Each structure stands twice: as structure tokens, then as C-alpha cells.
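Of the protein chains in this complex, all but one are displayed in their positions.
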Amino acid sequence: MQNFIGNLSRRTLFKFSAVAGTLATLGTSASSAFAARVNKKGTGKMTYWNHFTGAPERAAFAETTEAFKKASPAIEADIQTVTNDDWMAKYIASTTAKSGPDAVMIDVTRFTDMLRIGGLRDITTYNKQWPGAASVAGDTPAFSFNRKVYGVPFFTFIDWTYYRKDFFEAAGIKKEPTTMAEFREAAIACTNPSKGQYGFAMRGGSGGGGFIVNALHAYNGSIMSPSFKATLTLDAAVEAMRFWVNLAVKDKAVVPTVATDGYAQIFSNFYQGKAAMVMHHGGSFIDVGKNLKYGSEVMTLARPKGPKDQFGFQAPLANGVFQHTKNPDAAFEYASFLGSPAAQTVFLKGTGYFPTSTAAASDKFIADNRQFDTAIASLASLPKTYTFPGLTAWRDLTCLPEFQKCLIGTQTPEGAAKIIVDRLNVVAKAAATANRKYYSDNRGK
Amino acid sequence: MSAKTLAGSPLRGFKSILEGKYFAWILLAPSMILVVAFIFYPLYRGVYLSLTRTVLLEGPDSTFIGLENFRQMFRDSLFLLAAKNTLIFMVVGLITQLAVGLGAAMLLSQDRKYIGLIRVLVVLPWFTPPVVTAYMWRFILDQNSGVLIKMLEGVGISFGPAGLWSNPELAIYAVLFVDLWASYPFFMLFLLAAIQGIPKDMRESTAVDGANSWQHFRYVVLPLISPVIVVSSILGVIHLINSPTLVLLMTNGGPGDSTTVLPLLAFQIAFQSYDFGYSSAISVAVLAAIAGFAMVYIRFAKFGKED
Partner (left out) sequence: MTALKKKRPVSYHLVNIGIGFLALFAILPIIWTFYTSLRTNVDINKFPTKFSFSNLSFDAYFGVWRDTNFPMLIKNSLIVSTMTVIISLALGTFAGYALSRSKFRGRQGVLLVYLAIRLVPGVLLLIPMYLFMNRLGLLDSYIGLTLAYTTFTLPATIWLMKGFFDSLPPDLENAARIDGCSRMGAMWRISIPLVLPGLAATGTLTAITAWNDVLFALLLTSSDRTRTWPVGLREMIGEFQLPWEALTATSILSLLPVVIGFALVGRKMVAGITAGSLKD
């Protein structure tokens, strides 16, 4: 099935999705005839928290806010930004105080954490009565738990790789790397330390933990079962850590400052020509285009395949309703507005973020842009990202520091793998226990 | 209204309160109320949480577990490492800042043209917003485009291709260097004032007695300014331990755990692992440690005030 979709041409896929979209629209317009099946119109003030900080994102928000004003004139929307670093602190504070925003952005990796801490409202009923739900339904399960829906999908970050076409040509690489072994070979081939040029701008600083999860998944397959049982084997973890660490330590094919390189540094290295490849997701599409020319200098490339699965995830982002809001009607109206094809298209054009709505995904912007072929191909093959309670802490406070220790020589890949597996088992056990408690607490509610 | 009209008015009772022994307390009341409301309730709650298991992923409830969180600290290798780093940060930070501050105070106590202006310039880093300090220095010490790194390379000092910030031994000292830039003027200010408080003719009289500059400093200046050294050291230690802004913004504890300090660890455990019980316990432990220093401060302050 995966191969089947993967082999479908872009156009065919769009025909399918267009048909699906039309059917969905037909279905919803029919159902909206029944007044009881449509959400109550919201009024009054509505505050929304997002963690977007970039200028293009802000501009896109400004544009959608204007559109929202026209669509829902009775609601006064206040868009507020809370940076990712401070997000959980503010979210926890507002949840504890039972007072905060009305609508919130939900990053899928944080979804279960946010749910457990208790600030997300069950929007199943709202969603059922929302005519547009069908066109974005594909990603809703990612934001559902225990058959309750908590988020309206907004767009999906599709992991991909950027590479310097000119560097690849100079190094004599004819075929784009598709496996992790080929990726490594390409990185080594593009490395020339005497010229200060390396194959890959690896992220080993802030935000680098996600790549460790990528590697573990690529070598192990699923690392956590839906019932919160850790399924990561030590052998696979060792293999994964060896591959990722050795790319830097043994092959020396990555920019040497790796242990402290966060987003800003890896892209600065890539733009400066210090690295031939950099891994990220569609979120940087517009910025890369500002610095390098697509087609001649830079190309997008699907993430390589590991022994068990592809190295990378698709990670949807949604908007939900804050548990303690006094204005859930308006909050849902805003969240669902952002889920609509029109709003998603605005974000797509402003930022390159891949829409979850099939109608928005069939926009000319994607159809006419060859670089997005990578995303479309990946959409079918890339695994869905994880979300389990404790994921972010394990990723950022265990996986990343252990990886950094390997880079600076105070830890071995084997030692790191052991700690990572052990810690994941602890996290899984805690999640399972908390899960049973959660079920018993919420029974009958 | 003037005091004279008050004297003969029915407000006499009120006035007598103002004049009496409660006068001080009335003036103190507003600030005391504010402090109690904003500091003591959080403090009480923090101490309470430190005695409970409160992990938000398990639900919002707290279970009383006595001193278990404190016991856990001694089994937690990351805590012990962070404690060690905190100690390094404190000791090295204090010694360097005090030494440079003292040297600067000696230099700036001299009479020169524009010395007033220069004193103000030198103090500017202390008032530079920590956020700006952190980003500014990260840029100056950046391995790729940092001007200071390139200058050091020019004179043969290189941190290797991985750079200063990837070096687990040096990263903490890099932060300490930046903290030195930002914080030594604080010591300088205090010590400069103390030095200026020493009568000028004292140097002349010791010179007549045949003392050289070092002897004058060692036997005359140092004893006179030592109470100020003690006071400023304690305040400096509080700042070094309680303000992890620079560590947070410059290394965030990395590479590995090599620059993790206790306040940063407490922050991560609370807002990333959502374990508020353990996090509070760490904070309370830090608080107890600094309070210990404060006790020393009181002792020395009293000792120095016998004038």
C-alpha cells in the first residue's frame, strides 16, 4: 500500500484528493442544512497562543487574522506568541491557575504531555458539528486520545533534507542518496576539511534530540507501543547511536562544531557553503529559498531509509481549546478557521508549511513547485512522529546530552544507547501507570 | 498639610502613633506586606512541594513523601555533577571577579583626567541586559564568525575545529569569562568606594615609614576594606548562584551535562520533566546553602561594624 501511494504520480494524487475534497464539501454542505449539527457561533474576546516567532509566520498570522475578522466579526481575536522554550512553563502556570488563553497551538510531540497536565479540552462534539472536519480528518487521530479529539490539524512538518546541487556535482555524486548508507557515502564524498567543507551540517546542539529519535526509529522500527510499552532494543539503539555518532566522530563528515550547533548554526553553515547537506523539515523552505537558488544551488531530498524505517517523521501541528476557557465556542471557531483550506493556503504560501487539508494541499503553489515533490512522496512513506507522555523530556534531557557526550568523547555510543534504552523503559513504565490512573480517574466523566 | 495644623487637630491620636515607637513599623508596613505576599507564600509552597511527590504527568495531586526527594539527590549523579559545577562556578567566579574588581578599583581610585567618565564606562557592562550580554558574547566567541576567536587564532591560541563551546572542560570557563565581563564592575564599585574612604595622607605617612606600595596595600588598605570585601562577596555569590541566565542562554547546560548548574537543573526538572517535587527540593537545598553563606555574611558584617 505504501509503495502503491509512493509510486502514484503527483497529478494522480491530486486528482484523488480533489475528488475526496469535493465529496467532503458535498457531504458537509448537506449536513450543515441541519442547524443542530453546526457549532454555535462564538462571540466576544478570544486569546490564542502560538509558538511561532518568525517574521513570515507572523505575517501569515496577520493575514489570517484579517480573514478571520471578516468571517467571524463577532469575535475579537488576540494572537499571542509564546516561544517554544518557554511554552511549557507558561502552559503549566496557566493550567495550574485555571486561567490562560482560549485557544492553543499543539505541537504533536507535546500533545500527550499537554493532555496529561490537563489544559486541553475535549472537542469531540465540536468537531462532529464542524462541517470542515472531513477535509482535514486525515490527521485528527494524531490529536486524539481515548477516542476523544483534542486538536484541529493545522499543517504538517514533513522532514526532508536540503542538499547543495553544485557540491554534489563537484563531488561526482550522480544519484541522490536514498538509504542511510548512501547518505553517509555522500556526506563523506562532499567532505574536504582543508577547504573547510563538510558533507553534513549535523544538529547536535539545541533541538538535536529529535534526530536521535529519528535514528533510533530508523534502526528499530517503532520504539513505543500504543499501550506505552517500550519496544526499543538495545542492539538497535547501539546500531543507531553508532551510525549517528560515527558520522561525526569516525567519518568526520560533519561540521566539527556539531555539539553546539542548533538551528541557527546548521543553516548558517549550510548557507556559507561549509556543509553540503542539512536536515530539517518544510518549515525552512522559504528561508532557504531566500539564501540559495532552488534548482541550481539547492534541492530538496527525501530523508534516507534505515534498516527498519525511514529516518524522519511527519509531525502535524494542531490547534486546540484550552480546558479552562470561558469562551470555548469562539476558541473552537478560531481553531477550526485555521484548519480550513483557505487559512492553510495562506500559511503554505507565507511559510512553506505543508497543509493537512486536502483542498489546500492541491493548491497550485504545491502542484507547480518541483521542490514539493519530495514532501508529497514523503507524505506516503514517512512514519508519523511519536507522542507519549515524557517524550520531550527523554528526547531533550537524555538522548541529546548523551549524544553530545559521545561527540565530545566522554561517552561511547554503546554506553549512550544503554542509558537511552533504560530511561525510555522508565518513561514507558511511568506513562503506563499514569495511563491506568488517567483511565480510572476519567471513567464516567 | 503641615505638622503644625496636625498638632492641634483631632488627628492627634494618629499623630502620636506616627511619633511613637510604631513610627518605624508604619513606614515599613507597605514594603513588608509586599515582600511577605510575594516572597513568603511562594517560599512556603516551595518548601511544601519539596516534601511531596508532584509529577504533573501523573496528575495534579501531591503525595507527601517526607524527605525522599532530598535522599534522591544523593543518588542522582546529575544532581551531584550540577552541584560540582555550581561550586566551580561560584568559587572561580567569585575569585576572578573579586580579583579583577579589586585591581580595577585600585587603578580607578587614582586621580586622572576624565577618571569619572571612565568609571562610568567601566560599570556599563554590569548594567547591560543579560539577554544582550549573552547574545553579544556568543557572537563574539562564535567558532565560525567570532572576532575574538579569530583574533586568538591569529596569536596561536586555537580551540580546535570543534570550538570553545564544544569543549566540556572549557565551556564553563567561557561562561565564567563572560560573567566576569558583566559582573566584576559590581565588586569594583564597592571596593572603589572603600578605597576612596581611606584618608589620602595615610599613604604619605606609610611612605615616610619606608613601606613600599605592596606593603602599604597589604597592611593598610586590605585590612581597611576587608569588611567591604566580605559584604560584596556574599552579594556576589548570591548573584552567581541565583542568576543562571548566562548559562541558560549561552550553553543551556551543554555540551553533554558539562555546564549544568543547580538552578538550571531545577528549571529543567520542573518545566521539562514536570517533576515539581524534586525540582522544589533542589531549589530548597540551594536556598539553604546560600542562606548558610548569608549567615557567614551576618557574622562578618557584625564583626566589621565595631566602629
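Going by the order they are written in, the chains are A and B; count residues from 1 in each one.
One rule holds for everything that comes next: contacts are C-beta pairs under 8 Å (C-beta built on N, C-alpha and C of every residue); 3 or more make two chains touch, one makes a residue touch a chain.
Keep in mind the model is a prediction, meaning the values are calculated, not measured.
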(message) In the whole complex, not just what's shown, which of B:Val91, B:Ile118 or B:Met202 touches the removed chain?
(response) B:Ile118
(message) Among B:Ala82, B:Ala104, B:Leu176 or B:Val221, which one touches the chain that has been omitted from the display?
(response) B:Ala104
(request) Using the touch definition up top, pick the residue from B:Leu102, B:Leu189 or B:Val221 that touches the left-out chain. (result) B:Leu189
(message) Touching residues of chain B against the unshown chain: what are they?
(response) 2-4, 6-7, 15, 18-19, 21, 23-28, 30-32, 34-35, 37-39, 41-43, 45-46, 103-104, 107-108, 110, 112, 115-125, 127-132, 135-137, 139-140, 144-145, 147, 150, 181, 185, 189-190, 192-194, 196-197, 207, 213, 228, 231, 235, 238, 242, 245, 263, 266-267, 270, 276, 279-280, 283-284, 286-287, 290-291, 294, 298, 301, 305
(message) In the complete complex, the non-displayed chain touches which residues of chain A?
(response) 47, 49, 51-56, 78, 80-86, 89-90, 92-94, 96-97, 99, 101, 196, 263-264, 267-268, 271-274, 280, 283-284, 287
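Assume only the chains that are shown with their structure count from here on.
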(request) Can you check how far apart chain A and chain B are, centre to centre, with Cα atoms defining each centre and the answer in Å? (result) 40
(request) Note which residues of chain A are touching chain B in the complex, please. (result) 88-89, 92, 96, 113, 116-118, 193, 204-206, 256-260, 265, 268-269, 272, 274, 389-390, 392-393, 396-397, 400-402, 404-405, 407-408, 410-411, 430-431, 433-434, 437-438, 441
(message) Could you list, by residue number, the parts of chain B that touch chain A in their complex?
(response) 55-60, 143-145, 160-163, 165-168, 251-258, 268, 270-274
